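All protein chains but one are shown in place.
Presenting chain A:
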Amino acid sequence: MKFHAKMLDVLYMREFQAIAATLAKLAKECVMLVAQEQMHLIVNEEHCSTSSPLVWVSIASKDYFPEYQMTPARPEHDLIVLVMSAMHLSRALAVLRSGSSSSVHSCKLELKQIQFPCISVIASVVSPNSSEPREVVHDVPVTVVPPSDWSSYMLPKVPNTQIVLGVPSLRLLRSLIDKLKNISPSFIFHGSTAGELNLVAESEMATITTRFSRLLLHKPDQGQSGAGAETESEIRCSVDTRKASAFFNALQLPNEEIMIGIDSERCICLQLDIRSNVVLHSILPAVCAEI
């Protein structure tokens, strides 16, 4: 079993660090699925009754890593599944964030066996007053998951949604949901095919309706053909405010647009296109509205 990847572009390295930092804010453990074409990072603390939602990031390996090699333990397998501390990974990558003080040339990720299996994060850094690059090495201990247990670590599927709207004001959305936390334990996403998204929070004392209008409708685009009556009606789903807020507060990425998909009364699918072929997903499950 071998895994080795190298990043050279400063932008990509910063982005990778931001992704790891986002995940570290959400959960203790992070699952890394290494496949031939893609690398996935998954955090899922759903079962721990904490308030973070399920979040995963898929990265197209060819785009991101000029050097990318993975050899599974057996030729019939096509995956390496690793579990590590999200915080450790994020700290190991923190050097990539470095601003003006030093510049990072490259960053390597390598699966190694020291006394235990670990991912070595090796960053080559140049300080401003020296021409010699130095290497900053962090070994992040990992648990290699045997194929018999893979079924519990598989990549989540994006649920089928009736509507997907692009909201360009992520910053406003974040502060809004953060405030709604103090008003009501749950709030409702109402989507309409007219490109409107309404967030409604209700409590004994107040009802707060926020309208995002003139949004880009990403779905349904095949709507004209038949299912007229069904798409006309409003699509709605009520979610846990703390869970939603935990997701939005964790985001460390500079993107301003987020795609919000609604599967009526089942779940909200959030999708952040960090760049083409690098996508962050999250699912907020529906809760019963209390009022």
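Keep in mind that, in the parts below, a contact is a pair of C-beta atoms (placed from the backbone, for glycine too) under 8 Å apart; a residue touches a chain by one contact, two chains touch by 3 or more; residues count from 1.
Here is the rule we use: contacts and distances are computed from a predicted model.
For the chain that is left out, the UniProt protein name among "Anaphase-promoting complex subunit 4 WD40 domain-containing protein", "Eukaryotic translation initiation factor 3 subunit K", "DNA-directed RNA polymerases I and III subunit RPAC1" or "Cell cycle checkpoint protein RAD1" is "Cell cycle checkpoint protein RAD1".
Within the complete assembly, A:Leu172 is the residue of A:Ala73, A:Val137, A:Met154 or A:Leu172 that touches the hidden chain.
Although one chain is not shown, part of chain A still touches it, namely residues 168-169, 171-172, 175-176, 178-180, 182-183, 203-215.
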